[in-house]
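What you see is the complex with one protein chain gone and the rest in place.
Note that the chains take the letters A and B in the order they are written out, and that residue 1 is the start of every chain.
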Amino acid sequence: MFAATAIALLVAMVLALVRLYAGPSLYDRVLAANSFGTKTVLLIAVMGFLTGRPDFLDIALLYALLNFIGTIAVLKFFRYRSLGDAVEEKAASRNKEASQ
Amino acid sequence: MIALLVEAASWTFLLLGAFLVLVGALGLVRMPDFYTRLHPAGITDSLGADFILTGLVLQAGFSLVTVKLFLIGAFLFFTSPTSTHAIANAALVAGLKPRHAVVPPRPPEKATQDEEAR
Partner (left out) sequence: MESVINMALLVFLAGTAFAILRRTTLFSVVMLSGVFSLVSAALLVHLDAVDVAFTEAAVGAGVSTVLMLSTLALTARHEAPGTRSRAIPLIVVFLTGLALVYGTLDMPRFGDPSAPVHQHVAPRYISATAHEIGMPNIVTAVLASYRGFDTLGEVTVIFTAGIAVLLLLAGTIREPTTATKITAMEHHLVLRVVTKVLIGPILLFALYVQFHGDYGPGGGFQAGVIFAAAFIIYALVFGLETAGNALPGRAVRILLALGVLIYSGTGVVSFFFNKNFLDYSVLGATAQAGQHIGIILVEFGVGMTVAAVMVSTFYAFAGQNPPIGDEEW
């Protein structure tokens, strides 16, 4: 039964990879990468039970804690950088507008 | 008897979780645009993950492993929706439009700003 779960996770990972490669927008890729991360956490957890040694959950725990850092970096990157070479006050006014 | 029940419950949770993860991944591929794809991704992250982890907890009995599984579940519960929120926010701010949405006409100056942002 662990095997069935593991296979389901592997298939899901393939599908996430398809979306990651196909895009089309950058955000689709981020979403797919993020989803792939969650599936890896689950796969590592299930794999520990499958091999009968569920002691290595620390790695899954680490991913669960840290996986969102990359996403937040991406958010910042696009929020403040994809404005391209926009001048400063435009970025500032955009910021203000969003905070209202 | 109790052991059998726990076993059955554990398998049920694991299979349900596996099913939801699979459905979520399928939706990630099949849905038409970015904003609709957020929904299946959310299924995987929240309910699918929690079901699988619950199934594993029932298998592990009461030990350090259980505590770690609970922590994984708790942290995923916080971080996954946060990152989904962050991505959606980034896409919205950058001006990505829903594909099939009925977008109400917007003031022209705002529209041009969005155009530049992209």
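Observations, loosely collected:
Keep in mind that, in the parts below, a contact is a pair of C-beta atoms (placed from the backbone, for glycine too) under 8 Å apart; a residue touches a chain by one contact, two chains touch by 3 or more.
Please read all numbers here as calculations on a predicted model, not as lab measurements.
Residues of subunit A in touch with the missing chain: 3, 6-7, 10, 13-14, 17, 20-21, 23, 26, 29-30, 32-33, 36-37, 40, 43-44, 47-48, 50-51, 55-56, 58-59, 61-63, 65-70, 72-77, 79-81, 83, 85-86, 88-92, 95, 98-99. Residues 75, 78-79, 82, 85-86, 89 are the ones on subunit B that touch the missing chain.
Going forward, only the chains that are shown with their structure count from here on.
Subunit A and subunit B have Cα centroids lying 10 Å from one another.
On subunit B, the positions that touch subunit A within their shared complex are 11, 14-15, 17-19, 21-22, 24-26, 28-29, 34, 37-38, 41, 44-45, 48-49, 52-53, 55-56, 59-60, 65, 68-69, 71-72, 75-76, 79-80, 82-84, 86-91, 93-94, 96, 113, 116-117. Taken in their complex, subunit A has these residues touching subunit B: 1-2, 4-5, 8-9, 11-13, 15-16, 18-19, 22, 25, 27-28, 30-32, 34-35, 38-39, 41-42, 45-46, 49, 54-55, 57-58, 60-61, 64-65, 67-68, 71-72, 74-75, 78-79, 82-83, 86, 94, 98.
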